[in-house]
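Heads up, the thing below is written out as structure tokens.
Note that one protein chain is taken out, while the other chains of the complex remain in position.
In order of appearance the chains are A, B and C, and numbering begins at 1 in each one.
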Amino acid sequence: MAPPSLHDSPDHPGSASPSDVSGGTLGIWFVGARGSLATTATIGLHALAARLTDETGCVTAHPDLDARGLAAWSDIVVGGHDVDTTPLAKQAERLVAGGVVPGVLVHQVGADLEATEARLRSGVRTGDSPDQRADVERLAADVREFAAAVDRVVVIDVSSTEPPHDAGEDAATWAALEAAWDAGRAPLSPSSTYACAALLAGAPYVAFTPSPGIDVPALRELADERGLPYAGSDGKTGETLVKSALAPMFATRALAVRSWTSINLLGGGDGSTLSDPAARSSKTGTKRSGLESILGHEVPGPMHIDYVEDLGDWKTAWDHVRFDGFLGTRMTMQFTWEGCDSALAAPLVLDLARLTARAVAAGERGPLGALGFFFKSPIGSAEHRLATQWDDLVAWSHACAERVSS
Amino acid sequence: MAPPSLHDSPDHPGSASPSDVSGGTLGIWFVGARGSLATTATIGLHALAARLTDETGCVTAHPDLDARGLAAWSDIVVGGHDVDTTPLAKQAERLVAGGVVPGVLVHQVGADLEATEARLRSGVRTGDSPDQRADVERLAADVREFAAAVDRVVVIDVSSTEPPHDAGEDAATWAALEAAWDAGRAPLSPSSTYACAALLAGAPYVAFTPSPGIDVPALRELADERGLPYAGSDGKTGETLVKSALAPMFATRALAVRSWTSINLLGGGDGSTLSDPAARSSKTGTKRSGLESILGHEVPGPMHIDYVEDLGDWKTAWDHVRFDGFLGTRMTMQFTWEGCDSALAAPLVLDLARLTARAVAAGERGPLGALGFFFKSPIGSAEHRLATQWDDLVAWSHACAERVSS
Amino acid sequence: MAPPSLHDSPDHPGSASPSDVSGGTLGIWFVGARGSLATTATIGLHALAARLTDETGCVTAHPDLDARGLAAWSDIVVGGHDVDTTPLAKQAERLVAGGVVPGVLVHQVGADLEATEARLRSGVRTGDSPDQRADVERLAADVREFAAAVDRVVVIDVSSTEPPHDAGEDAATWAALEAAWDAGRAPLSPSSTYACAALLAGAPYVAFTPSPGIDVPALRELADERGLPYAGSDGKTGETLVKSALAPMFATRALAVRSWTSINLLGGGDGSTLSDPAARSSKTGTKRSGLESILGHEVPGPMHIDYVEDLGDWKTAWDHVRFDGFLGTRMTMQFTWEGCDSALAAPLVLDLARLTARAVAAGERGPLGALGFFFKSPIGSAEHRLATQWDDLVAWSHACAERVSS
Partner (left out) sequence: MAPPSLHDSPDHPGSASPSDVSGGTLGIWFVGARGSLATTATIGLHALAARLTDETGCVTAHPDLDARGLAAWSDIVVGGHDVDTTPLAKQAERLVAGGVVPGVLVHQVGADLEATEARLRSGVRTGDSPDQRADVERLAADVREFAAAVDRVVVIDVSSTEPPHDAGEDAATWAALEAAWDAGRAPLSPSSTYACAALLAGAPYVAFTPSPGIDVPALRELADERGLPYAGSDGKTGETLVKSALAPMFATRALAVRSWTSINLLGGGDGSTLSDPAARSSKTGTKRSGLESILGHEVPGPMHIDYVEDLGDWKTAWDHVRFDGFLGTRMTMQFTWEGCDSALAAPLVLDLARLTARAVAAGERGPLGALGFFFKSPIGSAEHRLATQWDDLVAWSHACAERVSS
């Protein structure tokens, strides 16, 4: 059987057929709605709904996952916040020029993009306002307005990576946070204000970036109190994905990894953000932890994330693994990965929205560790091995599907 | 925690401590006992027994496997057949020159190597004798003599790859095989005569090569009749190992693999054998099947096995994977693997001997599908995904351990 | 100084300014005028003439070469033969889809493409006609008709690679060829009929493929008799280009290359042609010779050319070099080349046309060894080292320029 081609009917094997997916209408609210990732996801969603593309890259279309109760592509709408004001159509043009999305597709979904454009609202920047509580409430009001038109909303942060941020005692509890606001302080970083707004608006929150987001005690407390699930963090789309598939091979074969070097060259917005050492440190942190967790020991070797403007939305990673075998024999493995981050990540955020919405329906709350398959630094799980994460996801998908369809 | 070094005490975490392993004495009978692989395994076994090396590369030392009832390294002896007559000590020198084993180690285990040398017997070649039954009986007698001195024997074929061989109707049943022998015909290829001899001597048989071996109806019937387990075939040590770790990543992420190119450069005896197109076809067959099974569709792309004399016991593989992501975005992954086949395979054959001997004790019979983790073309299992094979192996190791220790 | 971008003015440094190039009008007659290479070259030429693109990839724009007397881009027209009848516009669409040429450019030069379309004539196939002389005369008449409208014509063979062909005694001299034709035989392969027609029409001939073409004694005799120059063969555009830059490094550093493995994956028309082993043997021949000539000894190692349909007009090559250094130390170099053959070759055929036309004006005749820089198997030169070929080309460019401008 040949692999499904772009021009196959969307009913190819593996696709969730419309009868399977009946989860009602779903609204995805993107934080960073005008970025490369959100724009690619939005174009792709419209194309899926109109059956102009197939489901390549969409994990929820995999036949091993249980699709019952997932929202149909045509039942999903997009809205979101962004501090940027460049129109989506303009962003789409840029993606076409960079070879990320086909120009003809953008043309075909033009009207849908315009409709989405009308649902975007302006975001908040650090220090925008002297009153962080007011910011949060304004953001929450935007989400609530959007939510009124759909059965469920999921908020997904796909905005640029923030530097590590310590909210300190002011965010140790919800009460402390309220007190800090009362005192005119603004302890939350922007990503956390969006997470807070999501929860206040009653929406589950997914962190696709390594920014602090919901990873703040006060906000976890709020999520628990509201009975909302959340997931994250930092989408596993490229070099770390490969690592999490390969490292268990060395571990189970009892091969001794002596050094693992990781070089990441990336252009585009993400590369530019990460050329700031502070933001980069958020990223290298999440990239490193998984490897040592899988191998069970420290692994020396440099890890670099470098901005190479000319690469645009594309990323090239080179990894070099030095390992010893039986009797100390020295061996080496190298790999080069040349991928388009937006195209790799876009279907995953659609998957996460569908799965998280169904999780709410299934009564899930708190950290969704079973979504670790999607993340470099899984909230609610210590598992980093890709295949095991897949097994966990499959099992959980059946459990949720069972609950929503019974 | 740092990875275990060659000079660590053999009691490092992960090592089966002597109290765990109490499976009695074990004899490994190698078919191809003077080849690079068997010689490396023999040197390594003696080094492990004398605690001169650690257990890097030994899967049975992994803490997730249940080691109860496995033979201790110091309780294992080696014997075997070979058509070659070069002394083991000479082969060991060649391996030292090629950088496969450290010279000092060979020196240290010299006396043990000599003892093993005394247990080697001459093998059979195609057409050696007009009487194949007599050949088989002579081989079986050698195994029986060896078996007398140990609690259990496992026969492992690590000899050079044979071309595909169709034994035809003459080997369709045990009765047909006997009739063919009576009529003076010799339907079995050499690897199958060894397999037959193993079974007649009451020993389980493991095929580490893609040669026909036990994969002949008459011999499977014999194994069933004798209640013996068997396993194979074709050790998964390098490029195919990596493939079986990576391909599931593409599958579970719903990425569409459009072509997968595999280039294998190898020198040494194996490369030389495989420069014969007929023998090579045995190998490319087992290497290909797994990939398409994991991905669920045909995957175009050349596969080459080339002999590059200068590489000696080392192998360099280059794989190039072209895949499409969301919206048809074209992406690429490449890897280069530089390994020493003998060093990768040697601990695995020791593992297989330990596990198969315990399986006999645990009452296992027929094809040991749970050993698929070790093989390119698993007998008794259709599973090729490395991580899933690992899960199966772990579960089975606990089941066997439970049975032998209760 | 930044590298010249696509949107720079065509007057960037390095570009031949209009005043330098005053070689009159030039007609390029492509054999294989509808193929990927000729179509890319034609589109590119029109784009250069209209100053819609810069001269990236055009060797004749290099400031070290002497541009005096070269035809200006806007003074060049294209015609040609092809056995295929697909319109150029259709071929251009295919190239746009494959990412070889930008769609907007094809749109902008649409009128020029149509004008070129009108100058294309149908080619000949093996055994098309019982009368090879008539074929040749018909082809020559086409070239003559085209030549009437320009100052000079250069015929360039960019058609698919033919298998090796031995024209035998029938083509040993021009008289023998005429006698064979008189006797109703057809000793020439198609590429040689085009070469013969070019010469009869008074045009110099350039072989960009490894097909026999002018490499036949009778035709060389004809070229000498007519006083025409010729050049070839087999454009050096990718992996062999890199080899010819790298191999001298090993030679001058006295490093001992033990094996050199070359893997070429290519799709598109060229790959498909080369999946025929006979045609492939023409290609591997020209690819091999240079390396051993540079290193001065035989170099073991496989060379593969594999068709991977999915790669389209793109080519991926992987080379693996094993070399020894001082005291026998073993070292390795690998490279991966990912290029678009049509885009690499197209500017070179334009360069060859300009340089060959000027060579005629400068009174050159016979094999143009100084054009070896462009070829895998240089006619008229035994030099394969890229840098030395460059020095030769630079010197010759000054000599020719001097002669035509004095």
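The rule is simple: contacts are C-beta pairs under 8 Å (C-beta built on N, C-alpha and C of every residue); 3 or more make two chains touch, one makes a residue touch a chain.
This structure is a prediction, so every number in the text was calculated from the model and none was measured.
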Option from B:Ser262, B:Thr336 or B:Gln389 whose C-beta touches the chain left out: B:Thr336
Per the touch definition above, residue among A:Leu52, A:Leu265 or A:Leu295 touching the missing chain: A:Leu265
Residue ranges of subunit C at the interface with the undisplayed chain: 1-6, 14, 40, 43-44, 47, 53, 55-59, 61-62, 64, 99-102, 105, 241-242, 245-246, 248-249, 251-258, 295-299, 324-329, 331-340, 343-344, 346-347, 373, 385-388, 390-391
Absent chain, residues of subunit A that touch it: 258-259, 261, 263, 265, 300-302, 304, 306, 308-311, 316, 318, 320, 322, 332, 334, 336, 338
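Rule of thumb we're sticking to: only the chains that are shown with their structure count from here on.
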Intercentroid distance (Cα basis), subunit C paired with subunit B, Å: 51
Computed distance of Cα centres, subunit C from subunit A, in Å: 49
Two or more partner chains touched - positions in subunit A: 99, 336
